[in-house]
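What follows is a single structure, and I will ask about it in a moment.
Only one protein chain is missing from this complex, and each of the others stays in its spot.
So, chain A:
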């Protein structure tokens, strides 16, 4: 009951008390702990890419794709940073997870770390909204418990970034103690940071973390694990999604008009029982007053100032 109230408040972008956030985070930890590093998910399911704090576009996403009440979702990470509603977006997904545990799978993105959120907006957002960084700490603790990937019907591998030279089988991912800040190298880092590219073999990534991988790596991985598709996010696609390597890999991007200025559309991928892929495209919400998506984001200082 109380959870439903919180969900309502979050959908309206209202302030959530620190204690509520804390208890949400603690409960989420308990739930997430029981999940595997790579979770198994059944069809039909809707795969969603980066959200980046665009709460109102996230609400559109749910509206247009049927809603959490009747559908299953996998989120490929990057819930926070960049947008003005990182906290609300992340908490809303956590609340849905608590409310409908089997309907939503949350995978960790490269932005779900202490180091990155300190630079790209989530930390500042929390300090602005609460006057201190405690809520940020609670959320970061939850980040550490998020899964690293998911597998749909034993056929589709979902991950935020991409492949790793250290990972050829799923059991190798299983042997990671994932409850930690994302390291700067190694399998866990690569899964969250790598990008597909037109390269012959593993190559250095311009991002400074993870690798670039090409058709060969994708085909080997798919063959070895008897998969048919790698679904990932992590890179802005102006058209919302982009298939590569003869449909062996897809990038799904779910933050329309990214950073409120990129002008891109967003997409989610619905996978049916027969593994048919349907892409749903959607555009950014027009900002309006009165529905929580005000012109002025909640980027206001909350307290009196002396300086």
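Criterion: a residue touches a chain if its C-beta (ideal position, glycine included) is under 8 Å from a C-beta of that chain, and two chains touch if they have at least 3 such contacts; residues count from 1.
Following the convention adopted for this analysis, contacts and distances are computed from a predicted model.
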From "GPI transamidase component PIG-S", "ATP-dependent DNA helicase II subunit 2", "Serine/threonine-protein phosphatase 4 regulatory subunit 3" or "Kinase-like domain-containing protein", the hidden chain's UniProt protein name: "Serine/threonine-protein phosphatase 4 regulatory subunit 3"
Which of A:9, A:37 or A:60 contacts the chain that the document leaves out: A:37
Residue in contact with the excluded chain [from A:137, A:155, A:207 or A:277]: A:137
Those residues of chain A which, in the complete complex, touch the missing chain: 18, 22, 29-30, 32-37, 84, 128, 132-135, 137-138, 145, 171, 174-179, 260-261, 286-289, 294-297, 299-307
